[in-house]
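Structure below; questions to follow.
Missing here is one protein chain; the remaining ones are kept as they sit in the complex.
Every chain is named by a letter (A, B and C) in the order it is written, and numbering of its residues begins at 1.
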Amino acid sequence: MEKLTIGIIGAGRIGRMHAENIVYIPNVKIKTISDLFIENAKLWAEQIGIQNVTTNYQDILNDPEIDAIFICSPTSTHGSIIKEAARAGKHIFCEKPVSFSTEETKEALEVVKEAGVKLQVGFNRRFDPNFKKVHDTVKEGKVGEPHILKITSRDPEPPPAEYIKNSGGLFFDMAIHDYDMARYVIGSEVEEVYVQGVNLVDPIFEELGDIDTAMTILKFENGAIGVIDNSRKAVYGYDQRLEVFGSKGSVTAQNEHPTNVEISTKDGVYKDKLKHFFLDRYKDAYMIETHAFIDSILNDKPLVCIGNDGLQAELIAKAARESFETGKPIKLIREEYSLL
Amino acid sequence: MEKLTIGIIGAGRIGRMHAENIVYIPNVKIKTISDLFIENAKLWAEQIGIQNVTTNYQDILNDPEIDAIFICSPTSTHGSIIKEAARAGKHIFCEKPVSFSTEETKEALEVVKEAGVKLQVGFNRRFDPNFKKVHDTVKEGKVGEPHILKITSRDPEPPPAEYIKNSGGLFFDMAIHDYDMARYVIGSEVEEVYVQGVNLVDPIFEELGDIDTAMTILKFENGAIGVIDNSRKAVYGYDQRLEVFGSKGSVTAQNEHPTNVEISTKDGVYKDKLKHFFLDRYKDAYMIETHAFIDSILNDKPLVCIGNDGLQAELIAKAARESFETGKPIKLIREEYSLL
Amino acid sequence: MEKLTIGIIGAGRIGRMHAENIVYIPNVKIKTISDLFIENAKLWAEQIGIQNVTTNYQDILNDPEIDAIFICSPTSTHGSIIKEAARAGKHIFCEKPVSFSTEETKEALEVVKEAGVKLQVGFNRRFDPNFKKVHDTVKEGKVGEPHILKITSRDPEPPPAEYIKNSGGLFFDMAIHDYDMARYVIGSEVEEVYVQGVNLVDPIFEELGDIDTAMTILKFENGAIGVIDNSRKAVYGYDQRLEVFGSKGSVTAQNEHPTNVEISTKDGVYKDKLKHFFLDRYKDAYMIETHAFIDSILNDKPLVCIGNDGLQAELIAKAARESFETGKPIKLIREEYSLL
Partner (left out) sequence: MEKLTIGIIGAGRIGRMHAENIVYIPNVKIKTISDLFIENAKLWAEQIGIQNVTTNYQDILNDPEIDAIFICSPTSTHGSIIKEAARAGKHIFCEKPVSFSTEETKEALEVVKEAGVKLQVGFNRRFDPNFKKVHDTVKEGKVGEPHILKITSRDPEPPPAEYIKNSGGLFFDMAIHDYDMARYVIGSEVEEVYVQGVNLVDPIFEELGDIDTAMTILKFENGAIGVIDNSRKAVYGYDQRLEVFGSKGSVTAQNEHPTNVEISTKDGVYKDKLKHFFLDRYKDAYMIETHAFIDSILNDKPLVCIGNDGLQAELIAKAARESFETGKPIKLIREEYSLL
C-alpha cells in the first residue's frame, strides 16, 4: 500500500490528539471525522485540513476510499464499531479498553480475526521511549530472569464525577494500562491477582461504587511476582514509574519533569514537580504509536499491541475487581486470541 | 546515672560491631564479653580494651557492676536471656527478633515490664538518617495523611545454608526489619497481611522450607496500604528504599552508593553499584542506635524502639508466614505491650 | 496583522528545520524558499506544501506578499541580505552570527533601525525550557546577586574540514552561542575577556588556524565573573550545562538524555549517554523560537533576542579571538544598538 486514507470516530480530546498527530504524516490523509457533536469540532477540523465532518460514523465505515479508522468514541461503543468496521474491511486503531466486558471483547476479536484486518489497541505507554527501553532491556536478558515487577501509576487529580460514573472504575479505566505494561515488560501471562483497594482520596468514589487507591499483586506464569500501586490523586503530578528486578540486575524508568533545573538556597534544593498529566507525559508515545500503526499497514509489519493484548488486560482487570469485591486472590482462566 | 558499665553476650559479627561502637563512648565501658567460642575473640577483645572474656554469659548477669547488656547471641537464646537479665535488673539491648515465637516474646516482655528495666530492640534502620527523615517528614504532616507505603528490601546474596536453617525464614529473619519500618513510618498498626512468595533465587530455600522472593501487602488501621518486596539476591548490592505517599505529597529515601562518581564514555554513563551490605549501608545507623540506648539509660530518656515494637513486628511476620502457607489474607489479632 | 506570509532563504539543514516548524503554525504560510541548489530540495518542499522554489533569493525580497523572511544561508551572506530585506520592508529572522565582522554587523543594524523592521537573531538556546528557567530564576532574584557563571558547551564530534574553513572559527561559530547565553542569564554586559585555547582534538583545526578546546573567562559590568569551556569533541554526546551562582544560592541546568532508564548489574549502574546533537537537544527550543518570532510580528510583542544581542555576542567573540592570539586579557569597548 502506498497511500493511506483515514477516518476518525470521535472528536473529543483523544480523537483530536490522534488527528493532529496523523495530519502531517507523509502519504496519509484524514478524509473524515465523525462525532455526535461535530459542530463543536468543525472549525478545528477545517484548520488542520480534514475534508469532511459528520455526525454519523457509518459515513466513515461506508466510504470505500477509507482504509483505516481510529475509534475514539466512548468505551461502550467500541465493541460494536470494531465489528462493523472489521466487516467493512477497515484496519482498526481502537482506544483502550476494547470493552468493559470480556465477552464483548472476545466477540469483537472473533470478527476481526475472520475479517483479517489489523487491530491495534491504544496502550500508548508501550511506545514511551523509557518504558520501551525497560521492555527491551528485559527481553535482551540484561537483567536475567525477571523476579519482581513494580509499577507506580498515580494520576495528578481525580476525574469529574460524570467521568468516574462511565469509566468502568479504577481497574478498567486506569489500572488497565498498568496491567498491559506488566504483561509487556515481563513477557509472561498473569496467573493470579490479589487486590487491596481503599477509598482515601474522595468519598465520591465510594458513592459511585468505585475506589481511588489500590494495590494489585500479580503472579505470572513464569514465576515472577509484581505489584502495581494506583492513586487517583498525586498532588505533585503524574507519577509513572516502572521497575523490573531479575536474577542478573534491575532496570528502572523514572518520572519526567518539565525541566531539570535545580535551585539551591539556604533552605534546600528544589526542582520542578512532575509533568502534569498524560497528554504531556506521553506526548511522544502517542506520536510513535500512531506512526507504528500506519507503518504496520503501509509496510505490512507486525503490530506491537494487538487485540489479544486488549483482552488479556481486561481479564486481569476483571479478576482485580473480583479480588477487591471478595477480598481473596483470584486465579485467571487463560483465554487467548493469539492469531490476532 | 553518670557512668555505665556494659556486658556483651555474643562475640560474633554483630556483637563485635556493637562493642567497637561502644568502646569509645565517654563514660561508658565494656567490662565483659561472653561467647561459647570466646577463644576466637580473645585477641580482638584485648586490643579494644575489654577487661574480661568468658564462655558463660551468666558471669555477666551475675556481675553487680554491670548496668546494661547487649544480647547478640543466636535468636533461640534471646527470650530466656532477656528474662534472666531483666530479673537481674539489667537494662537490655536485644538484637532482632526477640524470638521466633510471639508467645515467647510476650512472656519475655511481661518479665521486662515487671522488672522495670529498659529494653531496646535492635531495629537499627530506624536510626538511619535517610529513613529517620522519611519518618519525621510523615510525622510532621508534610505529605498529609499517608495512603501508600512502599519498601524495597533486597539482600546482595543469599546467606549460607547453615544460616538459613536457623534464621527463622525470610519473614522472621529479613522482612521483620521491613515490618518494623512499616509501622514506624506509617504510625499505625497493621490490620491485615497478604503474602505472595516464591522460590526463584536458589532451590536450597525450598529444600529448607523457606522462600527467597516475597511480596507482603499490608493494610493499616488508619486506612493506608503498603507493599514490601524482598529478595535474597540483588546482584547490584543491598537495595534498601522507602517511600510514603500521602494526600499532600510523597517522600522517598533512595539507595546509597560507595561514591557518587559518574563516568561518561561513548558507551553511556556509569556509576558505582550500591553499598554492599548492612554493615556498610547501616554503619551510621548502628552507631546512632547504640548512642540512643546509652543516652536513654544515662539521661532517662524514652527509647525509640521498645519491646512492643519487637512484638508487633513478630505478629506481622507470623501472619505473613500464615498467609504464605494458606494463600489467603490474614487478619492480625491485636495485642500490645504499650507500657514497655 | 492577522496572517503572515513567509519566505525562507537557504534550504540546508537549518532552513528545512525552520520550514518544518513553521508549516503548521495557524495563520502562517511559507510562500517561497530559495537556495542556489534548490533542485535538491524541490521534492521535500512540495511534500510540506511550500508553493514556490527559486534559486534567486531576490524573488523573495521582491515579492510584496511576503511579510517576513528567515535567513538560513551561509554567514558570509547575512549582512547584505539583512540590508536588502530591511530596505524591502521585510521582518527578519537571521541565523547566528549576523556576520564575521562587527563592522558589517553594525552597518546591517543601522539599516534595520532606519527601516523599522523587526530583526530576531537565532540564538535558539534562549528558548530552551531549562535555560529559560535559569534565566527567569536569576531575574526573579531567587539566587540573589549573580557572582559566578559557568557554562559547559561541548559538541559531540568535530565538523568536516570544509565546514571548519568557513565557520569563522570556534569563537564565532560555536562559543558565540555561549557568549549570548552569558549575557542573557547574567543580565549584564561583558567588560573583559580572557581565553586559554588549545588544539587537542584534531590537528586539522591548527592547520586551518582554528582551535578545538577553549576556556573563556568573562568579567561582567555588574562584577560577576564567568567561565565557558568549549570542546569540539565530547564522545558521550552534546554536553550543554549552565550554572549561575549568587549571593542567595545557585541555579543549574543539567544535560538531557534520550531516556532516564537505569540498568543495575553486578558491574555497576548504567544509563544512556547524552542526547546526540543540537537538532535533537534543542528541538523544542527551535520550535518555541519560531513561534516567538511570529507571535512578535502578528501581535506586535517585543522580541526576546534582537540585533543588538547579535552584535554584543560578536564583540565578545572578537575579543576572545584577540585574547587567544595575544595571550592577554582584552577589555571590550562598549557599543550598543539598544533601539533595535
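We take it that contacts are C-beta pairs under 8 Å (C-beta built on N, C-alpha and C of every residue); 3 or more make two chains touch, one makes a residue touch a chain.
Quick caveat, the model's predicted, so the values are computed rather than measured.
When the whole complex is considered, the residue among B:121, B:134 or B:330 that touches the unshown chain is B:134.
Only one of the listed residues, B:86, B:143 or B:214, touches the absent chain: B:143.
Among A:5, A:167, A:188 or A:264, the one in contact with the hidden chain is A:264. As for the chain not pictured, it touches chain A at residues 235-237, 257, 264-274.
Listed by residue number, the positions of chain B touching the unshown chain are 23-24, 26, 47-48, 129-130, 133-134, 137, 142-143, 248-254, 256, 258-266.
Although one chain is not displayed, its contacts with chain C can still be listed: residues 145, 147-148, 150, 152, 154, 192, 194, 196, 198, 200-201, 213-215, 217, 219, 223-225, 227, 229, 231, 233-236, 239, 245, 247-250, 327-329.
Convention: only the chains that are shown with their structure count from here on.
Least-squares overlay of CA atoms from chain A onto chain B yields a rotation of 180° to the nearest 5.
Chain centres defined as mean CA positions place A nearest to the mean of all protein CA atoms. Look at where the CA atoms of chain A average out and do the same for chain C: the two points lie 40 Å apart. Chain centres here are Cα means. That of chain B falls 58 Å from that of chain C.
For chain C, residues that reach two or more other chains under the stated contact definition are 264-266.
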